[in-house]
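The complex is shown incomplete by one protein chain, all other protein chains being positioned as in the whole.
Order of writing sets the chain letters: A, B and C. Residues in each chain are counted from 1.
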Amino acid sequence: MNRRSPKKTAVLMAGVLLLLFVLQFILPAYHHSTFSKIMVLASYAMGFNILLGYTGLMSLGHAMFFSTGMYATGISVYHFGYTGIPALGIGVLCTVLVSMLLGLVALRTSGVSFLIVTLMFGQAVFLSILYFDQFTLGQDGFTLTKELEPLVLGNASYSYTDPTFKYNAAWFLFALSLVITNILIISPIGRVLIAIRENEERTQMLGYNTYLYKLFAMTLSGALSGLAGSVHALLFSYVGATFAEIHHSIAPLLWTLLGGVGTTLGPLLGTGIMHYLIDFTSGWTSAYLLIVGAILVLLVIGAPQGLMGLVRQKRLPWLP
Amino acid sequence: MEGKEKKPEQSVKNKSQISRRSLFGTTAAVAGAGVLASNLTDPIVRSAYAAGSDAPIRIGFQVHRTGIGATYGKWYERTTNAAAKYINEHGGMGGRPVEIVPEDDGTDPKRGADVVEKFATQHKVDFVYGTLFSHVVMGSSPRAGELKIPYFVVSEGYHVASGALNRYVFQPCITDVRSQISAMSGWIFNNLGKKMTLIYPDYAFGYNHRDYASAAAEKHGAKISAKLAIPPTASSFTRYFAKIPKDTEVIYHVMVGPGVLTFVREMGEHFGSNRPEIFGFIDSLEGVALDSPGLDFLNGTYFWEAMPRYADGYPTHGEKVYRNAVGVDANGASKSDSKDVSTYSHMFGCWETLFAIKEAVEQSGYRDKRDYANLIETFEGFQGFNEGIAHPQGSKMFSGKSHQCYGQQFISKVENSKFDVVHRTSIEDGYYEPETDYTKLPL
Amino acid sequence: MLVWFEDNVALLFLALLDGTVTAFVLALIALGLSLVFGVMRVVNVAHGEFFMLGAVLAWACFHFTGNMPLLGFLLALIVAPVLVGGLAMLSDRFILHRIQYNPESTIVATIGLLYIIQQLVLSFFGPEARPVEAPIYFRVQFPWFGYSGYKLIVAVLSGFLLLVTWFLMVRSKLGLYMRATQQDAEIAQTFGVPTRSVYSKVFAIGAGLAALAGVLVVPIRQADYLMGLEPLLLSFIVVIIGGLGSLRGTLVAAFIVGISDGFISVFYEPTLAKMLATVLVAAVLIVKPTGLFGEEPG
Partner (left out) sequence: MNSLLKTEGLSKHFGGLQAVEGVDLDLNEGEIRAVIGPNGAGKTTLVSLLSGRLRPSSGRIHLNQKDITSFSASRKVQFGIVYTFQVTSLFFNLSCYENVAIAVQGCRAREEGFLPRRESDIRLNVRKVLEQVGIQENEETIAGNLAYGHQRLLEVAMGLASRPKLLILDEPTQGLAESEIKHFCSLIRGLSDSMTILLIEHNMQVVLELAEQITVMDQGRILAEGTPSEIEANIAVQESYLGG
């Protein structure tokens, strides 16, 4: 943030997006599909990163946003017969509402209380999903395979689960999140959010109502995470309570920390590495909880800035 | 050994064939012939017909090594390996050896879908198989359908037969909950009492129990006094027992998860000696020794078993071969560790499903992916499986429309901290008309 | 009203009884969490895993003594807090101290610890839920229903342990150090309080209390490697309502949460009780962001 370089940033972002776009023609089937998933989950982590990386607020309940988007979209399709795009809209709308409401309550606390409160509300959303099983079908969840109509664009019709469509939809979501994040951090609002992260009291004493800014960050962060959840429901056809569990709240934290907190590309890197790490190691050990745990501990001790943070520190100080 | 095997199998076959005829009349007699005959052929003899490629048939095994399903997963893995070994020692599948490719899914639907993906596109297995927990089945099956890879589950949920999944998902060798309940309810209402309180876990598996037990009660003129859903997170149950109405004659309980022992013990503490009749589902005690502390209370209560844990429960030849091959002793525990109790009422499904796959592979002449359509149609044409080494739990009737089988059930009474089988249902006791038709879906 | 009361006297009594037992155990678990936060300003997300380790060690002791419940129980009462406390000390030394007790880093680190402990227990103990026999077992028959006598013993023992901790805080030198460090670590250090070792000891005591709770509870339920999450979440609710760092608040909140949980669970539904507890947290935060007994910042 200190030595910005809008041109270099634009080139880098465009390069990354282009690379991801081209990869779909090269990747073998398994990695093609894995990349689709990674891009969707990375968008989730990017939503999380807006709050942690650029506002300095650590949430342990982000799965509630992801699952709100997922369930709102899923239920619209499954119970009310909506098609994909309106269902997506409903998903985002619901997440905006939920994240704003949570923000109004949780932002009254600060520091570790904020963490615990988000964790508890995340758990409350999980319990609600179990409790209102007539809509959510409880722990089992439901699939959208049969209910979801293909997307019609002009004369063409696309099945949401078609690999090519899936990859490009995921790519589009990722590109959107990346652009939003980059615009945010060079915008005046982003400057204030970063100021809040660095020194909230000072920011207040410069005349900013930090509560409103944090509420905005929370809502945007929730909306992006919820959008990722909605898209996940449509592309992967499954809506289930597992996406509301506490582990799913910790996941974006892990990905973001690994990739680099407060870097725009960190979440993608972290999500990708973790996904492949677990995938590869699961061949010879099922002890991947240990891997996750060890990485978390080693990161906070050895490299709290994460991989992209290290790159920024050592090589590219302009890295956003 | 081969010579000896034939006799007991023959006798079982006759019995089951009669019962099937009485129910299904001519259809079964005609259409079933293929399956029944081939099933009884000596595996060694039959392996000769499928020459050609001897590359192994690779079966992706989605196993719950971690997460809440890990106890089941351990035994599912043992059973699967034993079945694969047995099949390979007896000629493989259509002459080709079977190779099991296990992947842990963490008992998590998220990871489950990834694992199916990995099987199909990375490991390039022929089939995916083995999932137990219903939410993992739910999360994984869309991916199997999209990737168009046959997915054989061993999960006993009603989700396959309900039509919620797709044409690639089969549950060929483990009876679903709905059928289990329909099969046993008559005996329960007639022998234990007509005023029933249901206690079930607060998720879809539990709702199946709730709904079909309620339906069965109506059919038998019995009454459901109360329905108590228990959340999967519960660790204390005393508070639920207080809600059991006083006029309850029989309690019907089904619990899964780590809290089950507490559940049983607290039920004992709550009622003392003055208790109603109690009927439970073995799911609560799978992997648990009956002489565990605090379980004495269970003496005199009844349990559903899909397959009797104790060797004297259903002493057929096939069951003996199976028990021995998996390495389970007469008390249902591991031969190498008597404290390591098996999940005997579920894991047979793994064994039988592998044999059912073998059957389908051989009958359809499956060679590789291009034969999937043929294999699925062949499978949908199956009418059932005959009792024997391949199907030690008993004969099955199979519905190609719903991709679901129906089998016999056992009711056991706990006596001296041991299960004694007191009743065995017939297949038709648990039969209901399929309510879905997967064969109409495109392949 | 009176009719309703007569009809429901059994349920009311059960709600109160069950709620009280829950409250005592909860207070014991949450006390460790609160103590650690109060003195070290560290939120220990692995607290539930220390509880789980206590339960698992109780099982190990039970087996080590050849399935003799009372002997195993007594052994576990010593072994579990010592081993778990030792583990906590090591993690303080090698992890928390290195990251200078930065609040967010410690949370991430203790999440890591949570996963590591879970995996180790899964690998070495297995996925099964393993039962442990109660050291003293009898059934109390009330006019309406029976109840586990051991549960009542657990409540009494928890109460006793709470008193011991209280006494330690008020009377011992360590307690004095702890209170001084809680007030202001830097000033305490200049007055010669060895804050470094106080931190280690507090973290160990917090973990030890959780482990003791695990030992007490395991005969009521069983030991399994996933059992730590629920008490952790409940403890969080308790310390937030009570006010982070306030021991008095923790105790009061444990009783509010425990007994209301008893009543809502008995008369409505346990899932609802947990959801309402969260709503209660929201309500408390709206009225008083620092919790019932929390200190005003600044």
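Just so it is clear, contacts are C-beta pairs under 8 Å (C-beta built on N, C-alpha and C of every residue); 3 or more make two chains touch, one makes a residue touch a chain.
Given the structure is predicted, the values throughout are model-derived calculations rather than measurements.
A.B. asks: Which of the chains on display does the removed chain touch in the whole complex?
C.D. replies: Across all of the complex, the chain we cannot see touches A.
A.B. asks: Please pick, from A:17, A:151 or A:194, the residue that touches the omitted chain in the full complex.
C.D. replies: If we include the chain that is not displayed, A:194 is the one touching it.
A.B. asks: Please identify, in ascending order, the residues of chain A that touch the omitted chain?
C.D. replies: The missing chain touches chain A at positions 1-3, 187-189, 191-192, 194-195, 198-199, 201-210.
The definition used in the following text is that only the chains that are shown with their structure count from here on.
A.B. asks: If every chain is a node and every touching pair an edge, decide which shape results: line, ring, star, complete or other.
C.D. replies: Topology of touching chains reads as complete, every chain touching all others.
A.B. asks: B-C or A-C: which has the larger count of contacting C-beta pairs?
C.D. replies: A-C
A.B. asks: Mind pulling the chain A residues that touch 2 or more other chains?
C.D. replies: If we look for residues of chain A contacting two or more partner chains, we find 127, 130, 289.
A.B. asks: Provide the list of chain B residues touching at least two other chains, using ranges where the numbers run on.
C.D. replies: Those would be 66, 202, 231.
A.B. asks: With touch defined as at the start, can you tell me which chain B residues reach chain C in the complex?
C.D. replies: Answer in residue numbers: 66, 68, 70-71, 73-74, 202, 229-231, 233-236, 238-239, 241-243, 258-262, 265-266, 269-272, 287-288, 292-294.
A.B. asks: Can you list the chain A residues touching chain B in their complex?
C.D. replies: The contact residues of chain A facing chain B are 28-30, 33-34, 37, 127, 130, 133, 137-146, 161, 236-238, 240-243, 248, 279, 282, 286, 288-289.
A.B. asks: Spell out the residues on chain A that touch chain C in their complex, using ranges where they run on.
C.D. replies: These residues of chain A touch chain C: 58, 60, 105-106, 108-113, 115-117, 119-121, 123-124, 127-128, 130-131, 246, 250, 253, 257, 287, 289-290, 292-297, 299-301, 304.
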